[in-house]
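Complex shown without one protein chain; remaining protein chains in place.
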Amino acid sequence: MHTNIDTHRIVSICEDTLETPNVKTLIFQDNLSFKAKPGQFLMVWIPGVEELPMSVMVSNTNDNAAITVKKYGIGSTALFQKKKGDVIGIRGPYGNYFRVSKKQKKVILIGGGTGLVPLMRLSVILNKMQISCTLIIGARSKPEILFYNFAKKILQNTKHKIIVTTEDGSFGIKGYPTDALIKILEHDKFDMAYTCGPELMMKKVYDISISYDLSLQASLERYMKCGVGICASCCINDKLVCTDGTVFNNKELKMMTDFGLIYRNKSGIKSHY
Amino acid sequence: MHTNIDTHRIVSICEDTLETPNVKTLIFQDNLSFKAKPGQFLMVWIPGVEELPMSVMVSNTNDNAAITVKKYGIGSTALFQKKKGDVIGIRGPYGNYFRVSKKQKKVILIGGGTGLVPLMRLSVILNKMQISCTLIIGARSKPEILFYNFAKKILQNTKHKIIVTTEDGSFGIKGYPTDALIKILEHDKFDMAYTCGPELMMKKVYDISISYDLSLQASLERYMKCGVGICASCCINDKLVCTDGTVFNNKELKMMTDFGLIYRNKSGIKSHY
Amino acid sequence: MKRSTKDILAVNLAGISLDNPLILASGFLGISQEIFTRLYHEFEVGAIVSKSISLNPMEGYRGPTVVPLENFNFLNAVGLSNPGSDSFSNEIKNNDVPLLVSLVGSQENEFPKLIKKFDKLCILGYEVNLSCPHVAKMGMEVGDDIELVYRIIKRIKSVTTKPVIIKIGIGNTNIVKIAEIAQDAGANAITAINTIRAMKIDIKTERPILSNKFGGLSGKAIKPIGIRSVYEISKNLNIPVVGCGGIFSWEDVIEYMLAGSSAVQIGSSIGYLGMSVFKEIKKGIMDYIKKKDLKNIMEIIGNAHKY
Partner (left out) sequence: MKRSTKDILAVNLAGISLDNPLILASGFLGISQEIFTRLYHEFEVGAIVSKSISLNPMEGYRGPTVVPLENFNFLNAVGLSNPGSDSFSNEIKNNDVPLLVSLVGSQENEFPKLIKKFDKLCILGYEVNLSCPHVAKMGMEVGDDIELVYRIIKRIKSVTTKPVIIKIGIGNTNIVKIAEIAQDAGANAITAINTIRAMKIDIKTERPILSNKFGGLSGKAIKPIGIRSVYEISKNLNIPVVGCGGIFSWEDVIEYMLAGSSAVQIGSSIGYLGMSVFKEIKKGIMDYIKKKDLKNIMEIIGNAHKY
């Protein structure tokens, strides 16, 4: 029915799953989001509270889509509190997406926090294309690890390895996902790396990719108001994350002198990370 | 390009032909009008002067359409003065149209003045469907006879008879087209009659059709402002000529107590013919 | 007890009971009694507002007077053409459908004369058009003169006991302010909004298309402005508001009612969807009411004010 991706679609949540004590996945029926490509995002209206960009998560059933939200400030906390039967408004999916080519035989994914969401959608495709895949899941501690079992399931038909890093060492390797990445790159080669997570983590991934001559696609997150390229609140240097991105490659990232250093706050003032 | 029939299309006249000293055919390129059905009309904007409803005339070449205008008041005179290279605005085609069915073997057409225009478009179809056709062309005098040779040409592949009546007897049969109609009906039968012309003429045709138990389709002309069913300036009883018509059958005409008697003037006041 | 359609959809507007909240807007099909009868019986409108009637007949402007625009809009400058009060009171002398007569005039003393022609007839009441944006000395120019508005309404109320609805629009005065003046003067309800002054120029001929150059914009384009106006007016006034502008679907009607409309008027969509738009919208609202299990559609009026 809705052919216009831009006008709000009000959807009922038909399933909610607690992923960790602070992270919840909300599933709803929406054909347009069901077809979203990995890395694309929705603008999610939490009625009466806020509108927030959220990456499209994997859902298992046809015509369904999902988002996975981490409790944080006012907006995300209100969204986190939504449960089965509640309604939210969505528009999109917006933005470009992770590119996968048949020539890629072996890829590596580095995700931190809810940055793992687009990487899950990407994993579904890698699995289907039978591309060999190493996934690094970064978390602060064991209870915060996202999608460990889920990833195993959606990667089951392709050769894969899942590595978890925790900052406190309560599970998997102690340290940051970027530490794990360097270790792996010491003795292994990949056709492409994909990353999403906190910008500082992605900046490190980028720096590493340069050292190791690794092709990279990073999905950036910036403060977004419109999602459609008119307000510039999401800008990083001369690029708009919502329409030129969210996914940028090494070449583009190289030109972004603000990447990992400077963001704009709600007023549009440049601030340092 | 234009898929919206409602917004004005500005077209250049590519050919103009004088049909009689007071009647001119203007040809222009327009795919939507080219596909118009017989009886449908355009709203024609004469820039700076007026907008008038005009039946769609036959044009010979693909993608072209035509109108045939008779010099009368301010609007039609300005339109009559348009020539090759001039521009007019058109919207439409609007309205319903003459219905033709394969079951009809033999039909009769009664036209007066520019009312012959939709009958020409109808004739093209009758010719194609090889339906036997008697056409009565009514005119005041010889110089005002419309489409006599043209009708012969477009009816060439079907059995046809063309009868001309003139009020002054300067050509064909002296009298009104309705006189000729009665004479023909005395000894001949038809599956359908089609008429367009002055309302008083059509009213007579209708009365005759009742006496002779003849099926009839009449294309009515009323003062039109919008052409799309919102202003009611074209109303006749509870029908809108622009959207319920212009073509009505015996059954519908029977309910129209105003038919041939009462019309509404520019202010919407009921007036007698 | 099963409720009938009538009960569920019935609304009360300034003392007038309507079968349903869908009213034909003024200027649409508004001059013929036979069409009114058809609209009521065949298309099930809740009520009809006539074309705005002036004391004397008006021919209106030369064509083009109605210009369809992209995206389901119209631009019009018919010049308030209408048969005048004598002819129109004769037209509706045997009226038996729910009809409001729309009145237009440029001077205060025209209105009592107008009322005199219609007050004995079987009509629901009046709508006073103070908001036509393209006829000099009528409509909007009147509507922008706050003192004149007050006097006209006072005068009308002094000569009739029938309900009087004041139709206002987006002109050069704050719409809430005019509405308040109207309420103070005794208006029984407000209709908002009328068309908005606008223009289209054809780039090939370099001419404004309307013969009057300027006209009024109606249709989908103005709905967000209509919704805002209804919300603001109904939040500030005590008398009911009738929403108008860009209604094409039952969802649009619900949006207007949530904003605070007690009933709605529908015009331009007839040009794109035909008269059957009334029946289709009615059906949509019925389904909505059933799904939400409401007792009556009036329950939702102004619900958006909570936020």
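By letter and in written order, the chains are A, B and C; residue numbering begins at 1 in each of them.
Throughout what follows, a residue touches a chain if its C-beta (ideal position, glycine included) is under 8 Å from a C-beta of that chain, and two chains touch if they have at least 3 such contacts.
Owing to the predicted nature of the structure, the values given are computational and were not obtained by experimental measurement.
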| item | value |
| --- | --- |
| Visible chains in contact with the missing one | A, C |
| Residue among A:14, A:49 or A:200 touching the omitted chain | A:49 |
| Residue among C:170, C:277 or C:297 touching the omitted chain | C:170 |
| Where the missing chain touches chain C, by residue | 69-73, 75, 144, 170, 172-174, 177, 196-201, 203, 206-208, 213-214, 217, 220-222, 224-225, 227-228, 231-232, 251, 254-255, 258-259, 300, 303-304, 306-307 |
| Residues from chain A at the interface with the omitted partner, ascending | 4, 6-8, 10, 43, 45, 47-52, 75, 87, 89, 91, 225-233, 235, 237-238, 240, 243, 264, 266-270 |
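Criterion: only the chains that are shown with their structure count from here on.
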| item | value |
| --- | --- |
| Chain contact graph, described as a line, ring, star, complete graph or other shape | other |
| Whole-Å gap separating chain B and chain C, where each centre is the average of the chain's CA atoms | 36 |
| Gap in Å, rounded to a whole number, between the CA centres of chain B and chain A | 66 |
| Distance from the mean Cα position of chain C to that of chain A, given in whole angstrom | 51 |
| Multi-chain contact sites of chain A, meaning residues that touch two or more partners | none |
